[in-house]
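Structure first, then comments.
All protein chains but one are shown at their positions in the complex.
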Amino acid sequence: MIRVQADDFDLGQEVAALRRGRSDIGAVASFLGLVRDMAPEGSKTAACDQAMTLEHYPGMTEKMLADIEAKAHERWPLQASLIIHRYGRLLPGDQIVLVACASPHRQAAFEACEFLMDWLKTKAPFWKLEEVGGQGQWVDARESDEAAAARWTHD
Amino acid sequence: MIRVQADDFDLGQEVAALRRGRSDIGAVASFLGLVRDMAPEGSKTAACDQAMTLEHYPGMTEKMLADIEAKAHERWPLQASLIIHRYGRLLPGDQIVLVACASPHRQAAFEACEFLMDWLKTKAPFWKLEEVGGQGQWVDARESDEAAAARWTHD
Amino acid sequence: MINVLYFAWVRSGIGLDQETIETQATTVGALLDELRARSPRHGETLADIAKLRLAVNQSFVDLDAKIAAGDEVAVFPPMTGG
Partner (left out) sequence: MINVLYFAWVRSGIGLDQETIETQATTVGALLDELRARSPRHGETLADIAKLRLAVNQSFVDLDAKIAAGDEVAVFPPMTGG
């Protein structure tokens, strides 16, 4: 299941819903991505003077997340999965993204969860605008994210 | 932090406690291990006629879990971590173990979480007794768990 | 008529989140050339193709992808979600 929303979410409730009424799941791996302090090392800008705005491409975002999730199900024996990604204005400490994968065994759950995060970083149309002390700056894509996504196509 | 307990736990509350009051955490990877249906494929034994009893070595369990957690902190830049392992009689669908790792970046959080699960499987003194339709049987250790733990010592 | 969407710094650079273009262009590359000529802001923002990603009807494409009337074309920077 995928959800793209401005609202916050509750990790415990989401994973509980994934598991509800089932006794065939042995493992649930999950990942929570959070807004970190954005001020440069040593800067005096307090967390309360920082914000991150997540812009996305409505329609394409849902399509890409559903594609990514389907790819994970083709590749690993997943019993259930969930991707929630927020958009809008967030503050340091806020939740951005949740990925959870359920499988009979732990390795598939872990690998699928990492795969989903790696692919989501490079395929889902989201962009981050960081505001620190009133200055807004678009976050550059990281080469390490491209490399992390590429590792799933070379084995 | 480690906890060995008979009582159940709440994933959402535990991860919230790990994060509380912090804005330097970018990633929380977590793993939830559950009791699965134990009846052989095709068997008619209902989930309600199954149970798993986890026995452990009080004292040594806490010591080994604390050792494993300390090893993860030496190896990855973790900001917080948590291992909760239950003992006693559990039913299909029940929670057995929770591991959560917080880090500025996702790769360290994922790797440390997998490392903790792999080491815990082979180093923490727990033993599972499965009861299916009144028959009790001690679960054999899996060679794949030994292999999974060994991969962390060969790189 | 092609509907063109802009996101992130492409949107703020051009100063529009979308515009509808009358064009004879049959590829995304040809459309981009036309877009660059629309204003100095368009020209500057769309100058370096290496910094841009393209989608037609919500699928990633290259410069030589075909376009036709009614398509939705999007121009945006590399993604930074997650």
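Chains here go by letter, A, B and C, matching the order in which they are written, and residues are numbered from 1 within each.
In this text, a contact is a pair of C-beta atoms (placed from the backbone, for glycine too) under 8 Å apart; a residue touches a chain by one contact, two chains touch by 3 or more.
Quick caveat: nothing in here was measured; it's all calculated off a predicted structure.
*Asks:* What shown chains does the left-out chain touch?
*Replies:* Taking every chain of the complex into account, the missing one touches B.
*Asks:* Out of B:Ala6, B:Ala46, B:Leu91 or B:Ala141, point to the residue that touches the absent chain in the complete complex.
*Replies:* B:Ala141
*Asks:* Can you say which of B:Gly59, B:Pro77 or B:Gly133 touches the chain missing from this structure?
*Replies:* Final answer for the missing-chain contact: B:Gly59.
*Asks:* So which of B:Met38, B:Ala80 or B:Met117 would be touching the chain we can't see?
*Replies:* Candidates B:Met38, B:Ala80 or B:Met117; residue touching the omitted chain: B:Met117.
*Asks:* Tell me which stretches of chain B touch the chain missing from the display.
*Replies:* Touching the chain left out of view, chain B contributes residues 33, 54-57, 59-60, 63, 85, 96-97, 117, 120-129, 138-142, 145.
As a working rule, only the chains that are shown with their structure count from here on.
*Asks:* By C-alpha centroid distance to the whole-protein centroid, which chain wins?
*Replies:* Of all chains shown, the one whose C-alpha centre lies nearest the global C-alpha mean is A.
*Asks:* Cα centroid separation between chain A and chain C, in whole Å?
*Replies:* It comes to 26 Å between the two C-alpha centres.
*Asks:* What are the residue numbers in chain A that touch two or more other chains?
*Replies:* Counting only residues that touch two or more other chains, chain A contributes 33, 117.
*Asks:* Where in chain C do residues touch at least two different other chains?
*Replies:* Residues 82 of chain C touch two or more partner chains.
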